[in-house]
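With one protein chain withheld, the remaining protein chains of the complex are depicted in position.
Labels run A, B, C and D following the written order; every chain starts at residue 1.
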Amino acid sequence: MKHYIILTVILPLLVAFLLPTIGRFSYFLARALPPIILIFSIVITACVYNNETAPFALHIGDFVAPQGIVFHVDSISLLMALSVQVFALFLWPRRSFKLQSEQIVSNKRYSLMLLLVASANGLAFSGDLFNLYVFYELLAVATFGLISFDTNEANQARFAAAFRYLVISATGSVMALLGIALVYFLTGTLNFAHLATQQANLFNPIGLSAFALLLVGFGVKAELFPVNSWVPEVYSAASKKLSGYLAGVISKLAVLVIIKALLFIFPHSEAAYLMLGLGLAGLLIGELSAMRSNDFTRMISWSSVAQLGLVFIAFSIPGQAGIIAGLAVLFHHMFVKTALFLIAEKWGGRISDLHGQGYLNLIMSGIFIFVALSLIGLPPLPGFWSKFLLLNGLAGQEYYFAIAIILITTVIEVNYLFRVANHLFSREDKPVLPINNHHWFDTLTASLIVVALIVAVWELPTINDQLIIMSDQLLDIESYVNRVLISTENGL
Amino acid sequence: MIEAFVLILVIIMLAAALSALLLDNLIAATASASAVSIALATIFIILRAPDVAMTEAVVGTGLSSLILVLGLKRLKLWQLDTQSDNEEVK
Amino acid sequence: MIPDISSILFSGAIGLLVIGVGGLLLSNNAYRVLLALVIAEAGANLMLVIAGYRWDAIAPILTGDFTPQPMVDPVPQAMVLTAIVIGVGVQALALTLIIRVKKAYGTLNMVEIKKRMEMDFDRLSQEANQPGKLEDNS
Amino acid sequence: MYQFASFVFLLGFLFLISVITGFLPLGEPPMLVGQVIQNNAASETGASNFVTSVVLGYRGIDTLGELSILFAAATAGSLVLSGLKQKSIESGDAGFLVKSASELFFPLLIVVGLYIVLHGHLTPGGGFQGGVILAAAFFLPLLAKPSKSINSLALGLIEGLSGAAFIIIGLIALFNEGAFLKPFFENGELGSLISSGTLPLLYIAVGLKVGAELASLLNLLNQEEVNDS
Partner (left out) sequence: MNALDLLLLTSLGTVLFSVVFSASLTGRMLLTMLYAVQTVILFQIDAGTEMVSSFGFEIFNHALGLSFNGLSWFFALITLGSAFFAAWYGLNQQQKLLHVGLSANVFSMLVLLSAGDFLSLFIAWELVSWSGVLLMVLGKQESLVATLKYITYAIAGGMAVFAGIILIYSWTGSLAFNAVTENPLSLSQYGTLAILLIGGFSVKMALLPFHLWQAEAYALTSGPASVFLGAISARMGLFAIVITMMHVVDLKTLDSIFLIPELFTFRDFLIWVAALSIILPTYTALRQNDARLLLAWHGIGQGGYMMLGLLMYDQMGSAGGLLHVFNYASCQAILFMSVFSILHRTGTTNLNQLGGLVARMPLSFLAMLVGIIGLAGLPPMNGFVSKWLVYRSLLSDGMAIVFLASVIGTLGTILSVYKLMHNSFLGQLRVEHEHVKEAPWSMTVPMMLLAIIIFITGVMPGISLELVANAQSAIGLTPVDYHLGGVVSANSAISGDLDMIWVVLVLFSGFGIAAILFLSAGKSRRVHQLDNYAGGHFLNANNQYQYSDNFYAGLMHIIKPWYRYSFKWFEGAVVSFVNLAAVFSRSFFNQAHMLIWMLVVVTTVMAVAII
């Protein structure tokens, strides 16, 4: 069974390759195939998640590690892959109508979307630094293509946004490649398990520089502070569902890559301080920018920058407390931000134009308020518990400064999120004209997210146990190394 | 001996790289960029990396330059007279 | 006098990197930004190949009587192979994007592009929540 | 101000990374992985070109990712340009020289490309390099006769099927041998053309895929916008 987990990466790729050709013969098949494949992957992932209690390593091509590439499958990577696929299914781009010729175009879109899913799955599983780089690049390229698609021809900004994103992302890749080169110089290996055994070689200024290069490189997708100026541009220009997918799910995989780098390459306090500082800066700058925003999409983009800053702050706490808090914040944000972008699908413009819309569309505005409350951290919603864990971890390390900044920015967050609510339920004497309603499927998805958050409140003990298991698995580097390098003792 | 050869190559490469960024004419800049690739391919050979050298020669020098040239044509910048970067700023 | 070979090679890689990054930072022309990106990538690739270089070794190909000899590390070479092809793919995509930007805004100036893009965003933002817009652009 | 800051940090970057590389040992790589591969590659994969055995064997999934990136770039590129009304460049026929050169070189390039692809496991070169040459071979007639367009259906078919072939070879290994991309034919005699298991097959797929991909990319860029106004 467990060998088939690789199908979650391979099958989307296969279908993506064939999709343009299939689409020439049967448009229906081309439309139906990707969701089927996604459901199939979900089934596989869920089966593996259910059946395999212990993490395991998958040696691709049966080449022993560290020569071959290893997929390391544990709860966290399975959960990440599962969320990648499930969210992709729910946020799947709808058919764009009108022209016959657009069928080909939308096939290409589906194909890019599948590539995105495949690369994200690869990022979740891969245990090799350069392999991660390759998947990361695939993710980037697929993203550029998806961003620059829009049926609204008036939206010319998308090309400029995609290009600027490409420049910053490609520069990040160069930096990451340089970091990989430095790591290879020092250790002669790129397998994480093998790197973990070589940490003594890496604990020097060069190792720290390499980590900084990797952080900056992979941080581009993770919306890390100084390399996140693309965020508002891209999320404004791209389709909102795609933005939700990028902000909600894809950025988390980049975070996961950085966490792997932190744990296996440079698990020292200097790296943690770096992440803490950048996370705090991102948090402050994101929330402050969001506060001044007049545009709904841009507001939630900046809020996403801030939340990712929070994730970095959480992971910078050493030890299990940090991992648990980070995972909690990460998964919470995954749900919340996706829902917010689904709301932005139709309400993405100027906030002041939304006046009175809440009375016309009670469901969506209710979802907005619920999700905003969870984002702010109203107890007992999940957002509160993630913040509680985070602050507890920070207090344990005596990072009082960080606590103060997090709490102050929460106040700012309340202010701007409820400014939107005020506009939604405005009682000004202006005529309220209906804006297009959200598509029923988007409403359903957003409602499901709300249901998931409510269920999460009931299932808090279970979630806590799962978080502890995941953090144990992430932190248990010794058995990670044993699993991956098990059959290589004679080879070395 | 080999040092002198590598030194000359590196100097050529860096000079080409600089001129790719500094030359006003974009065609010349593109040509300089492919000159970088050629020098780089030679260095790869010296570094005992024939596969990489071959790839760099074929991809970097050939394909990449071809793509850039086609792009230049498409951008209507395929003109030999000097064009400043900032000309279009109004 | 000629410096020793390692410093020459390193200065080549670092030089390419710094020139490339400098071009990325200082160029105002989108096309030149792309050239700078190519150069910076070349620098990183060279760095990676240098990481696998070994004195007095042969290329990682068995020839002749297949007797084992010291060889340079094949792994970085394989990775650079991959990286080069990735680079060219990204480059082609970037070029198509530049073409569209040029078509849309009539300029390649990065500052101008940013300015025009922000103007576009403002316009889109104003249009987005107007009633009666029936376009489905999901 | 901005330029000054850029210069300062560039110089700082230059200086610091020089210092860092000063610590690095050139020419004495740790060879932790590399040495093992040198010792085992010949017997494990049967390829005498160790780079090939790394590219297709040990790090085969990297190569798959790379192919996907090329595919994604071509797809995304055509998606980006799809909104434009465009047609092939019609600047009249090229000169006699180009035309006859293209006729002369077309078969030559095909042969060379295929040779490089097929000998990837033995000598330097392989799917990527050969693929680029194949792409050039298909693109060359376009330069000569701009009015002629590449058959995009055929290109798409080659592109899709060769990519699928790579994956299907891997999947056969998965279902038969229990590991994705595990080489499953006999390794054969070291150094001969028909050897090293499935690696040549994979390289053929890679070559065709890269060739088709790049040809369609070049084709894409070799268009010209139709101005409505």
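The rule we apply is simple: a contact is a pair of C-beta atoms (placed from the backbone, for glycine too) under 8 Å apart; a residue touches a chain by one contact, two chains touch by 3 or more.
Because the structure is a prediction, the values reported are computed rather than measured.
Asker: Quick one: jot down which shown chains the absent chain touches.
Answerer: Within the full complex, the chain not displayed touches A, C, D.
Asker: Which of A:L389, A:A446, A:M470 or A:V484 sits in contact with the chain that's absent?
Answerer: If we include the chain that is not displayed, A:L389 is the one touching it.
Asker: Would you indicate which residue among A:T21, A:S106 or A:T171 is in contact with the undisplayed chain?
Answerer: A:T171
Asker: So one chain is hidden, and I want to know which residue out of A:S289, A:S304, A:S365 or A:S471 touches that hidden chain in the complete assembly.
Answerer: In the full complex, the listed residue that touches the missing chain is A:S289.
Asker: Mind pulling the subunit C residues that touch the left-out chain?
Answerer: Missing-chain contacts on subunit C: residues 21, 24-25, 110-111, 113-115, 118.
Asker: Applying the definition given at the start, please give the residues of subunit D touching the unseen chain.
Answerer: On the subunit D side, contact with the omitted chain comes from 2, 5-6, 9-10, 12-13, 16-17, 19-20.
Asker: Which parts of subunit A face the unshown chain closely enough to count as touching?
Answerer: 164, 167-168, 171-172, 175, 205-206, 208-209, 212-213, 216, 226-227, 229-230, 232, 270, 274, 278, 284-286, 288-289, 291-292, 302, 373, 376, 378-380, 384-385, 388-389, 391-392, 395-396, 398, 403-404, 407-408, 410-412, 414-415, 418-419, 422, 425-428, 460-461, 464
In this text, only the chains that are shown with their structure count from here on.
Asker: Between subunit B and subunit C, what is the separation of their C-alpha centroids in Å?
Answerer: Roughly 13 Å separates the two chain centres.
Asker: Using Cα averages as centroids, what's the distance between subunit C and subunit D in whole Å?
Answerer: Between these chains, centre-to-centre, one finds 16 Å.
Asker: Rounded to the nearest whole Å, what is the centre-to-centre distance of subunit B and subunit D, using the mean of the C-alpha atoms as each centre?
Answerer: Between these chains, centre-to-centre, one finds 20 Å.
Asker: Check each residue of subunit A and list the ones that touch at least two other chains.
Answerer: 130, 134, 137, 141, 144-145, 148, 159, 162, 185, 188, 190
Asker: Hunt down the residues of subunit B that sit against at least two other chains at once, touch-wise.
Answerer: 50-52, 55, 59, 63, 67, 70-71, 74 - these are the residues of subunit B that touch more than one other chain.
Asker: Can you give me every chain pair that touches, using the contact definition above?
Answerer: A-C, A-D, B-C, B-D, C-D
Asker: Of all residues in subunit B, which touch subunit C in the complex?
Answerer: It is residues 2-4, 6-7, 9-10, 13-14, 17-18, 20-21, 26, 29-30, 33, 36-37, 40, 43-44, 47-52, 55-56, 59-60, 63-64, 67-68, 70-72, 74-75, 77, 85-86, 88-89 of subunit B that touch subunit C.
Asker: Considering the complex alone, what residue numbers of subunit C touch subunit B?
Answerer: Residue list for subunit C touching subunit B: 2-5, 8-9, 11-12, 15-16, 19-20, 22-23, 27-29, 31-32, 34-36, 38-39, 42, 45-46, 49-50, 52-54, 57-61, 71-72, 77-78, 80-81, 84-85, 87-88, 91-92, 95, 98-99, 102, 106-109, 111-112.
Asker: Which residues, counting only subunit A, touch subunit C once they are in their complex?
Answerer: Residues 93-94, 96-97, 130, 134, 137, 140-141, 144-145, 148, 150-152, 154-157, 159-164, 166-167, 170-171, 173-174, 177-178, 180-181, 184-185, 188, 190, 233, 236-237, 239-241, 294-295, 297-298, 345, 347-350, 353-354, 433-436, 439, 442 of subunit A touch subunit C in their complex.
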